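With one protein chain held back, the other chains of the complex are shown just where they sit.
The block that comes next holds chain A.
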Amino acid sequence: MPDEGTGGTPLRAILTRVAARIGRRAGPPDLPYPNRPGEKLTISHSSIVENAVDATARATPVSVARRVRGLSDRAIAWLFIAPAIILLLAINIFPLIWAIYLSFTNYRANRPNAPVQGVGFGNYQRVLNDPDIWQAMQTTAHFVFWTILLQTVIGFSLAYLIDRKFRGHAFWTTIILIPMMLSPAVVGNFWRFLYEPQIGLFAYAVSLVSGIPTSDIQMLGNVTLAPWAIIIVDTWMWTPYVMLICLAGLRSIPDYIYEAAEVDRASPWRQFWSITVPMALPFIMLAVLFRGIENFKMFDMVTLLTGGGPGSVTEVASITLKRAAFESWATGRASAFAIILFVAVFGLANIYVKALNRVKQR
């Protein structure tokens, strides 16, 4: 056994004391602690941690302590993480497995008395052959692509400007962050009013610049404009988030690299492309990953803005999924769709994380 007083972990120290206590069990129970056989282990060390360890050991009932003594370190480690694992299994893994099972059945959650029958890959086949679902996937892809592109470009530009550390930059950072602090439900609702052709500020502003009458600026009712309307709102709301991550990236670049570049007479342009961008790239990629995953499951804001309309041009995949699962109650088919979405996101994210790691290792 290593010297617990110096090199052992607190866990080990606790166990040692517990063990010592068990060893001493035959002795008179009311003996003051320093006189017990365990004393030699702690007598020369009285740091706060040690005291806490002692207190824990003392507080452990003998019966528990005896049981613990027989366990290996590994078993004890498992014992400690078990509650977390059980929770994870109960609320994450089990529902996932259950959903996989349901995706192969005709189960409908609103018909508890109907017999559940296996349908093989029928649900998957139907989902993958459904033109509406492919339309929803295209809509989602369009939304994810453009929001990420715009947010990254604008977010990085803002971060770059904020990083210049001008007077009042902290104040402006706070101002820029405000949209991110709002709830998507609130954002969806008030942008609906902003887009309103007759009273909306957005239509008014566009009309002021372009001269088009406000009644013709129907952002949410026009098939061409509606997908862009939701992209604008998401970009407005989440660009600050991307900016924040990019800012962290820019701040992490040590000044001496730029100083060395100056000595080498590298132009600001060259510095930007050869130092700033490559060194901030892992951060940018992380922001893209977060936004990608988030927007893939976009639901609340779009529901409030357009309800998926006009027609189905803004019906992103999660709205289709929700309608299948909780309005049509086609639980089996919705599960199949959810699994397909999960595999797609999981697969893409995995490939992306591998790329991210490679960039980081450069």
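We adopt the following convention: contacts are C-beta pairs under 8 Å (C-beta built on N, C-alpha and C of every residue); 3 or more make two chains touch, one makes a residue touch a chain; residues count from 1.
Everything that follows uses one rule, which is that contacts and distances are computed from a predicted model.
Between the names "ABC transporter substrate-binding protein", "ABC transmembrane type-1 domain-containing protein", "Beta-ureidopropionase" or "tRNA-splicing ligase RtcB", the one given in UniProt for the chain missing from this structure view is "ABC transporter substrate-binding protein".
Remark: the omitted chain is touched by one listed residue; of A:54, A:196 or A:234 this is A:196. Considering the whole complex, the residue from A:51, A:110 or A:357 that touches the absent chain is A:110. Those residues of chain A that touch the chain absent from the view are 109-113, 132, 195-198, 200, 214-216, 218, 220-221, 223, 303, 306-313, 323, 326-330.
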